[in-house]
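One structure, pasted below without further comment.
The complex appears here minus one protein chain, its other protein chains still in place.
Chains here go by letter, A and B, matching the order in which they are written, and residues are numbered from 1 within each.
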Amino acid sequence: MLTLAWVPARAADTGVPAPALRLLDGQGRQHDLAGLRGKVVYLDFWASWCGPCRQSFPWMNQLQQRHAKDGLAVVAVNLDTEAKDAATFLARYPASFSVLYDAAGASAKAWGVKAMPSSYLIDRQGAIRSRHIGFRPSSAAELDAQIAALLQTP
Amino acid sequence: MQLTPDLQTDHAISHPLGLLTAAALALMPATAQAVAPPDSTSVTVSYLSYQDYDAQRDRMQVHAPQLHLRTALGERFGLEMAATVETMSGASPEFHNALSGASGKGIADRRRAADAKLSHYFDRVVLGLGLAYSDEDDYRSRGAGLDVQWLSEDQNTTLVAGLGSSSDHISATDRPLIQQRRHGKEAMLGLTQVLSPVAIVQSNLTYSRGHGYFSDSYKALDRRPDSRHQLAWLTRYRHYLPALQAAVHLDYRYYRDSWGVRAHSLETSWYQPVGERWLLQPSLRYHSQAAARFYSDRFPPARFNTLYSADSRLGALGAVTVGLKASWHYSAQTTVALLAEHYQQRASWHAGGQGSTAMMPFKANWLSLGVGHRFE
Partner (left out) sequence: MRICLLLSMTLLAGCATVQPWEKGHLAKPIMAFDPDPLTARQHKQIYTSKEAASGGQGVGTGGCGCN
């Protein structure tokens, strides 16, 4: 479960519709994952106390910057119980992508998050294509390739 | 509603420094997240000043600069290293012995010690190889250990198993003909369990068997067994109090060995963050031990050619340590810490009994000042 390469989601998950995700952003506005249908979504569950999460932020910034025009949306769901901790983290490691908040962790439960961080790649049809646990800079190139390939797919 | 692709305003607001939280990123227990080497390099230097004394006079002083380093080597390896040079000065080398006043000569000894541990991180397994070295004029010790940690799939349980060995060489500075050896082997089994979002416990059982020379060549008539089998059972509990943002530590060690020593050591500390920059940490430790079978208060011994030691450290006694540590976060990366502790040993503090009556009360104070820095 801590493999750091992309693992295809389990057979039962491959291509299954992504669970619902409706959460508030820092300004209290509600966002719905279903509204991103037609885009490729990189969804990341993180917390301020998680070391690899810190390393993943610069990479996710790059990803957003490079592929936003190709129809990629990077969405990060923060699972800190204290909003203050997330704010401190973001002050040190700014995010140029969407950050939503779920202090209760209900979304993490619905998505079956097994470790921090956990991320999901969702295709334009709203189906989960793969899941990824942990983050290592060396696996970034492989992730890039996976995402680029999915962006080519209509 | 469409997801807003750019929420810069979220973090454009100025936030409190949150240094303690930021520092929290530096060091995490294995059960909290994906198993990985430390994500930053940290270096700590500290200076220890130790002094012990009895009612009459100062007896011994130790000054020791210390260095600690923790770093990742690539994405799969972690390295931890520590080194120290202790300079001891005082009345006698057997600085803690009721009989030692006899020699009374001034001594200065130096101990150089270093240890290193290399860890290899697999997905849910960590392999560790440790080496330790300690060298004095009259004593040299080398140790090596190998341990394996398994993390359960839900990351709430960690099992650890380890094997170690040590090889010591003993001489006496005043009698070059004394050349002795001691060998030890040890095995450890441990379990770490997350009990709740605020509680975690660890229990480690260590069994060791040593063979060779255990006597103290500086002490007259000191004659100890040529083997020592030891069992140490250490249980550590950590509890977080969200309302106070404080942590309570509780450690208990049960110890017994083939010399007849039975000991209980109980230690508790309170970690209290104060504001954004301070951490105060009062601590209390109590230790009680039963005497080794061959320990005697009497000198000389009643009979010669039997196992005998008047080393008060092998007597029945109780000991208390009271300590306070204050840490100041200069920045998210740099911390300065001052630790002061007072230690007292008394026969009468021995739990459930009088203790070894001829023993003199013993006191020690130590102070340690350290600076730690985390490189990003």
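To be clear about the criterion, a contact is a pair of C-beta atoms (placed from the backbone, for glycine too) under 8 Å apart; a residue touches a chain by one contact, two chains touch by 3 or more.
Just so it is clear, the model here is predicted, and its values are computed rather than measured.
From the options B:His63, B:Arg76, B:His120 or B:Arg253, the residue with contact to the chain not on display is B:Arg253. Interface note: of B:Tyr240, B:Trp278, B:Phe299 or B:Trp349, the residue touching the hidden chain in the full complex is B:Tyr240.
Contact with the undisplayed chain is limited, among B:Gly184, B:Pro301 or B:Gly355, to B:Gly184.
With the whole complex as reference, residues 23-24, 26-29, 31-33, 44, 46, 48, 50, 64, 66, 68, 70, 80, 82, 84, 86, 96, 111, 113, 115, 130-134, 136, 138-139, 141-147, 154-157, 162-166, 168, 170, 182, 184, 186-188, 191-204, 206, 208, 230, 232-234, 236-238, 240, 242, 246-247, 253, 255, 257, 259, 261, 263, 265, 271, 273, 279, 287, 289, 292, 313-314, 317, 319, 325, 337, 339, 343, 345, 362, 364, 366, 368, 370 of chain B touch the missing chain. Mapped onto chain A, the interface with the missing chain covers residues 45, 47-50, 79-82, 85, 105, 108-109, 113-116, 118.
Operating definition for what follows: only the chains that are shown with their structure count from here on.
A separation of 42 Å divides the Cα centre of chain A from that of chain B.
Residues 1-11, 13-18, 21-22, 24-25, 28, 32-36, 38-39, 75, 123-124, 153-155, 332 of chain B touch chain A in their complex. Taken together, the chain A residues at the contact with chain B in this complex read 1-4, 25-27, 29-33, 35-36, 48-52, 54-55, 64, 68, 73, 75, 84-85, 87-92, 94-99, 114-117, 133-138.
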